[in-house]
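One protein chain is absent from this view; the other protein chains keep their places.
Should a chain be cited, it is by its letter among A and B, assigned in written order, with residues numbered from 1 in that chain.
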Amino acid sequence: MSALFAAKDISVRFGGIRAVDAVSFEVEQGEIFSIIGPNGAGKTTIFNLISRIYNTTEGELIFAGKDITHAPPHTIAGLGIARTFQNIELFANATLLQNLLIGRHRHSTVGYLSQIAFLPSTRRAEIKHREKVEEVIAFLDLQRYRDSLIANLPYGVRKVVELGRALCTEPKLLLLDEPSSGLNVEETEGMGFWIEDIKKDLGITVIMVEHDMALVSQVSDRVMALNYGKVLAMGTPHEVQTHPEVVRAYIGGDAEVEA
Amino acid sequence: MRHLFRTSYQQDLRAWRHGGDVFWYGLLVVIVLAIPFILDEFYVGEMGGVFIYAIAGVGLMLLIGYTGLISLGHAAFLGIGAYVNSVLLSHGVPFLITLPVAGLFTAICGAAIGRPTLRMSGLYLAIATLSFGGIVGTVFQKWTAVTGGFDGFAVPTPYVFGISVEGATGVYYVSFVVLLFTLWLSINLLRSPIGRAMVAIRDSEVSAQSMGIHLAKYKTLAFAISAGITGLAGALFAHYVRFLAPDSFDVLLSVQFVTIVFVGGLGSLRGAILGAIFVRLLPQAIAIVRDDLPFGIGRLPGLEPSLFGLVLVLVILFQPGGMNGLWLKIKLWFETYPFMRQTSGRRQKSYARSERLR
Partner (left out) sequence: MEDAARLLQLVVNGAAAGCIYGLIALGFVLIYKATEMVNFAQGDIMMLGGFVAYSAITHFGLNYWLGGLVAIAITAAFGYALDFVILRRVIGQPQFAVVMLTLGLGFIFRAGAGIAWGYDSVGFDTPFTNKTVKIGSLVLGDDNLSIIAGTVILCLVLYLFFAKTRLGVAMQASSQNQLAAYYMGIPVRNVFSMIWAISAGVAAVAGILLSPVSMIDVNMGFLGIKAFAAAVIGGFGSIPGCLIGGVFVGIVEQLAGYYLPAGFQEVTSNIVLLGMLFIRPQGLFAERMGKRV
């Protein structure tokens, strides 16, 4: 069992709808694994299952050898899994710096009393967190937005901040939910380079939900295609993109043209 | 216009931003300490009341303004602090012990009410705290063995190191010290992980969880801290009024506290203090000008609560940033003179965000 993360036959049901239906996949350490599929295929739902916002109705989730199928949502960050959200869930009334510092929360070890009195141990810890956050800010070129309120930042920058906040948790596994949605061509290219840097320089494993096929082909090691909650195909980007089932799901096949 | 030149992380962690802050706030402290020597005892007494309300305001601001949890029952915590303090004093426990004990006991009560309300969102939380406040108010009235019920409870004299701090001046200084302590505590919270966790919970519970923030733990902690601070205010309140009547801790008082937070400006400590000044001094201001108002308005009964309500409505409609927002705008005007334009302070148009899908 060398895979960093494994999903075994996971399903989730909302009322009568099977949003995710017996999906299994494994992600190896250090690879970039993309999940593609039409809208409503269940991709973000899988992320929500992994970060334990939803409960699986069936199946298992194994991360770094541990069974996390029933782990409480707030323990996921501590285990080393971080995620970004499709519709940006930043803390809008706080500054960029504060958002990133919140990302350091799982590394916080100082006790309540020390914080309330702001003892030197808290002060030292704060400076350490600040140094780590500054590394991420330097990595993502966010210096000039450091003290801006998120509510005042443009969409493209917020997407990057979302990524930065996830990086501040120092994850082993990073879940990126549509990192390029809403970005223009240049910004998408930049995002692609950052994802590659995350893999090469930081050694973080990435699972990515994406619609932009160019980006998927550029960065992914392996791809999984979903439709209606079921796995259609899994393999290298090229294999999946030319797979007949996948083509049918996106474009429609002759089966539907029967008169 | 001052440009802040930041050279170290330590500087960002400091409680003040630059030397100017230290100077002006220091001057303010000196003036406050000197006031009892200058002003009449009546005014000193009133200001003591302002400090007490400011302490409660800070407590509630931490809950509503920073954690996003609304409470319409905080008068209950004021009452619990007041009664615990007074009952212990009447048993001979020294004031320097009854004060923190009152705070701690109220904090535990806060945690007790925080725990079951964890999964409640804005509206239901407001209603639940409203109910809780009502129940506690009734307990104050009925548990006559402890509280004396409607006969009232005469608050014994507190002594600090042998000096009686009963009069207006005593309450003034003690309240001011406790206010400074509360502010120090709050500033520490806000620059440490607990404070950031609270802000995270306010802005997005889902992503707070994915950052590793244990919602239950921090919501309960926020309630506990908020209640504890209000309990301290309650203990001081007992000495301010000197005679506890159980029906003074009712929903109208809770509404006054929430007004402090609102009119003061959500999400700022300065707002809590400005709000307290407003809420305490509005009745006084009305009393002063009431005879001079035209058309005999001043002689109408119910003028005070109606003006209260009117200010609340006007603030929410036209100045949702509250007095703190106004302060910041005025400061900005001075700092950027003469470049301020009408659009500098214009609110961004926002759309209703469904609370049902938090």
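Following the convention adopted for this analysis, contacts are C-beta pairs under 8 Å (C-beta built on N, C-alpha and C of every residue); 3 or more make two chains touch, one makes a residue touch a chain.
Since the structure is predicted, the reported quantities are computational estimates derived from the model, not experimental observations.
Within the set B:I70, B:V178 or B:M323, the residue that contacts the chain not displayed is B:I70.
Summary of contacts with the chain left out: across A:F85, A:F118 or A:W194, the touching residue is A:F85. Remark: the residues of chain B touching the chain excluded from display are 64, 70, 72, 116-117, 119-120, 122-124, 126-128, 130-132, 134-135, 138, 141-142, 206, 251, 255, 258-259, 262, 300-303, 305-306, 308-313, 316-317, 320, 349-358.
In this section, only the chains that are shown with their structure count from here on.
Centre-to-centre separation between chain A and chain B, using Cα means, comes to 40 Å. By the touch criterion stated above, chain B contacts chain A in their complex at residues 9-10, 12-13, 185, 188-189, 191-194, 196-197, 199-200, 202-204, 206-215, 221, 267, 348.
For chain A in complex with chain B, the touching residues are 51, 53, 72-78, 82-83, 85, 89-94, 98, 101-106, 108, 110, 112, 115-118, 122-123, 126-127, 130-131, 151, 165, 169.
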